[in-house]
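I have a structure I would like to understand better, so I am pasting it below and will then ask my questions one at a time.
Apart from one protein chain that is not included, each protein chain of the complex appears where it belongs.
Letters are used for the chains, namely A, B and C, taken in the order the chains are written, and counting of residues starts over at 1 for each.
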Amino acid sequence: MGQMDLSRETLIEVYRKMRTIRGFEENLQNLVAAGKIGGFMHLYAGEEAIAVGVCSQLSDADLVGSTHRGHGHCIAKGVDVKAMMAELFGRATGTNKGKGGSMHIADVDKGMLGANGIVGGGIPLVTGAALTAQVLGKDNVAVGFFGDGATNQGQFHESLTMAANWKLPVLYVCENNGFGEFTPTEFVVPVKDIVERARSYSMRAVIADGMDFFDVYEKAGEAIELARKGEGPTLLECKTYRFYGHYVGDPTPYRNKEEAEDWIQNRDPLDIFETKATEAGVMKSDDFRTVDGEVEILLREAVEEAEAAPMPEAADVLTDVYVRY
Amino acid sequence: MGQMDLSRETLIEVYRKMRTIRGFEENLQNLVAAGKIGGFMHLYAGEEAIAVGVCSQLSDADLVGSTHRGHGHCIAKGVDVKAMMAELFGRATGTNKGKGGSMHIADVDKGMLGANGIVGGGIPLVTGAALTAQVLGKDNVAVGFFGDGATNQGQFHESLTMAANWKLPVLYVCENNGFGEFTPTEFVVPVKDIVERARSYSMRAVIADGMDFFDVYEKAGEAIELARKGEGPTLLECKTYRFYGHYVGDPTPYRNKEEAEDWIQNRDPLDIFETKATEAGVMKSDDFRTVDGEVEILLREAVEEAEAAPMPEAADVLTDVYVRY
Amino acid sequence: MARELNTGAAINEAIAIAMRSDPNVILMGEDVAGGGDRSKEGTEEMGGVLGTTRGLVGEFGMNRVRDTPIAEMGLIGTAVGAAATGLRPVAELMFMDFLGTSLDPLLNQAAKLRYMFGGKVKVPLTVRTVSGAGMQAAAQHSQSLYWMTTGIPGLKTVVPSSPADAKGLLLASIRDDDPVIFCEPKGILNQVGEVPEGDYEIPLGEANLVREGSDVSLVAFGATVAIAMKAAEALEGAGTSAEVLDLRTLSPLDEVAILTSLEKTGRMVIIDESTPRCSIARDIAAICVDKGFDFLNAPVKCVTAPHTPVPFSAVLEKAFLPSAQDVLDAVGEMG
Partner (left out) sequence: MARELNTGAAINEAIAIAMRSDPNVILMGEDVAGGGDRSKEGTEEMGGVLGTTRGLVGEFGMNRVRDTPIAEMGLIGTAVGAAATGLRPVAELMFMDFLGTSLDPLLNQAAKLRYMFGGKVKVPLTVRTVSGAGMQAAAQHSQSLYWMTTGIPGLKTVVPSSPADAKGLLLASIRDDDPVIFCEPKGILNQVGEVPEGDYEIPLGEANLVREGSDVSLVAFGATVAIAMKAAEALEGAGTSAEVLDLRTLSPLDEVAILTSLEKTGRMVIIDESTPRCSIARDIAAICVDKGFDFLNAPVKCVTAPHTPVPFSAVLEKAFLPSAQDVLDAVGEMG
């Protein structure tokens, strides 16, 4: 696919998603630091091109499973940003009625099977979603996002084995950001590229530049098409970097300062997108600044409305465990 | 290593081990059918060359972890055959005082960390044994035996990842006998050769003919030497076949009759050994028949003594849970 | 004449009925189809290591009856994902001991998704699993871990005590919209009994009063119901009238039935083949000393296995398992 086959309207929406994710995370960084939001918070900033590159090719019927670093996948999959913000504030109006928080934010109506606090825990879930599609003969696909660290989990190995055996319509997207918490990937993952691991499942595997929306879009697109056609799963490794620490508050002493600077200054996925879309003559600087402004307003409203929204009732702690009691 | 570097004395002991395993399993087949021994029973007959090929190069300080199909590994590692038989009869004189049975038969003094009823469960245990050696700077190694089916377990994936990262002195021996219970390997293991899976750990991997003692001996020997020298782990895949069903009583409708006949008639590891050792002029027919007779006597005694041995006291159910109560 | 089946066959029939009546029901697990030659679909298959699912692949085909790798975390996790997205999977966990290799998708996903998502998803999953001792299968193949699944909010746990109950409870479990752990105790798998034909459900959460009595309540479930019945007969001989309550479902628990029986008799023994600490037996005893305090005329006794792994030797396994004699002793100790 030529990268500029996408229309201006589409690219504007792509940029809007990426900008929204970035802004959402920047807001959170401040809100958590200010003590307004509690819980464990992992930010997606820096990895926007992956979530948006993949999810912009999915419909609501396609199912996505995510990680502890899940805000980006939610926004990319079309989950309402205001309801997300309300969730993080623990409000009754949140996506999960305040019961989930950052690590469990979800919206099944949008095909978002949830962030997941268990590293590797989302992988079998999307494998199961793909199984549903296959058993029922539907043409929707499932996509599982996970980190480099998660590829060491048994759940990764077992799920990919099953998907390979059954040729399930699933795309596994590894967001290789070079670290699992504070430990560099190369200390604990004994392969140079994560794609090597696909050989254990005779699975199709592709590497993408996770900072470049167009590269992710193209490679994910092929894989999704193959999956829809019944040609089985792909492991897509996206090389990326997280711009903040592992969690909000992480002082990141473990990472190389120059390396971090280089990624943040020179490989920002939003900058790369802007440059490419501008150079191709499809979008103009104004387009970007307009979106920037709109996103800023949206997020400001999201925070204000979330702060003003009602808390759940204490009695709500008892509901939603079972369908039938 | 030239295969006939081994002395006649050594080869006689090798054959004795293989013959003992075969005879042990044949006895069990009958004893279980006769209702004299209870529990779940998985026989090793057909795979003798692997256990003996590997374990004949290990000392008591080298640690071995096994599977539900563990009698062969125990005998090869030097566990007392009479105590083993007593264990299977549930006697107080058994290796495990009657508390373990077939799936947990063990003798840590002989470096045998036990059969294991959990598929894949022995793999982290031997990885830990190798860690002990590395931390304490000892030169002993650990060996984990497991089936083709076990390579689908998360414990396999996680353990090999750790061993690769740390270059642990461990040899992983996959006994690929073409089935996991009743399901052919190719239906559930999405690689042609199990060694492919070593790529996921950048691990050295070798295939051996599991029916040929000499091939296993040579390839295991190299791997053990590398491990002892601190050069890290190897995955050794041994192609083999189990002569009986998955468990005693399994009618094996799922396996191809001709294929089974072919393995049993033409690829019996004892026959192959006898032919090679005879052709090389190191052992004579008489040597074999002498061992056969000695083994028969040993096993007859083992069964008689086990049957005559005392049962545990009912009160023993309460002991050996904790070191300190 | 009434038709008799063993528990395994009753379970097989329940699965077949559920699959016929709902195309979203699938069966998956290690060897549930049963290996063999895939070109001859439905022939020669083994149908699970104990043969419980034999023949189902023949009727329903390999799209709906799936052999999985030996990978419980993946198998159960995939079933959870399938359940959350429209299927109603029946997943077989060959032995309950394998919760060790499959806990996460049950503990952290199936049990919690609905709650974490604010009620916006349901997980209609049934995990069938063989529990209990009695086959000399030793420490890693004999555990009664239903206390573990009962302790996890969001899961339901069912333990039938007869072929007929197994069928009706399994049908109800499969059709329940919550994740259910359905235990098949080794002690009842070969038990033969009358099993009604056709489609029927036994509701989850309702205990079954299998014998009425006035002097002491024996609360049991699964394989211990037979022990309780045997003890009740012996007690009758000695002039003590024992009531036997079969819980059928451990979660949700029929507290009303338990307390009603306690109110009637004032004395209770709970018989549980698992180990004692944090067991179902103790859970129920605690409910009695809280909500049933005024009814109590004697100590509540728990008859359980000892706090040890399950031993192999027949002699030891027998000493490990609770017996009717243990129940009589407990009643005796009550004074």
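Here is the rule we go by: contacts are C-beta pairs under 8 Å (C-beta built on N, C-alpha and C of every residue); 3 or more make two chains touch, one makes a residue touch a chain.
From a predicted model like this one, the values you see are computed outputs, not experimental measurements.
A.B. asks: What shown chains does the left-out chain touch?
C.D. replies: A, B, C
A.B. asks: Decide which residue listed in B:Asn27, B:Ser66 or B:Ser159 touches the omitted chain of the complex.
C.D. replies: B:Ser159
A.B. asks: For the chain not shown, which residue from A:Leu58, A:Val119 or A:Ala277 touches it across the whole complex?
C.D. replies: A:Val119
A.B. asks: Out of B:Met41, B:Val81 or B:Val126, point to the residue that touches the absent chain in the complete complex.
C.D. replies: Per the contact definition at the top, the residue touching the missing chain is B:Val126.
A.B. asks: Taking the entire complex into account, which one of B:Ile37, B:Ile50 or B:Leu63 touches the absent chain?
C.D. replies: Answering carefully, the residue with contact to the hidden chain is B:Leu63.
A.B. asks: Can you list where chain B touches the absent chain?
C.D. replies: 63, 65, 94-100, 104, 106-109, 113-114, 116-118, 121, 123-129, 131-136, 142, 154-155, 157-159, 161-162, 165-166, 319-325
A.B. asks: What is the set of chain C residues that contact the non-displayed chain in the whole complex?
C.D. replies: Those residues of chain C that touch the unshown chain are 73, 97, 99-101, 103-108, 111-112, 115-116, 138-140, 147-148, 150-154, 251, 253, 275, 277-291, 293, 296, 298-302, 306-309, 311-312.
A.B. asks: Contact with the hidden chain only, please: which chain A residues?
C.D. replies: 38-40, 87, 90-91, 96, 98-101, 103-104, 116-121, 149-150, 152-155, 179-184, 187-189, 253-254, 256, 311-318, 321
Basically, only the chains that are shown with their structure count from here on.
A.B. asks: So which chain is farthest from chain C, going by the mean of the CA atoms in each chain?
C.D. replies: Farthest from chain C by mean C-alpha position: A.
A.B. asks: Approximately how many whole Å separate the CA-defined centres of chain A and chain C?
C.D. replies: Centre-to-centre distance between chain A and chain C: 40 Å.
A.B. asks: Averaged over CA atoms, how far is the centre of chain A from the centre of chain B? Could you give it in whole Å?
C.D. replies: Here the centre of chain B sits 46 Å away from the centre of chain A.
A.B. asks: Determine the centre-to-centre distance between chain B and chain C, using the mean Cα coordinates as centres, and give it in whole Å.
C.D. replies: About 35 Å, centre to centre.
A.B. asks: What are the residues of chain A that contact at least two other chains?
C.D. replies: Touching at least two other chains: 154-155, 157-158, 161, 165.
A.B. asks: Among the residues of chain C, which ones contact at least 2 other chains?
C.D. replies: In chain C, the residues touching two or more other chains are 68-69, 71, 73-74.
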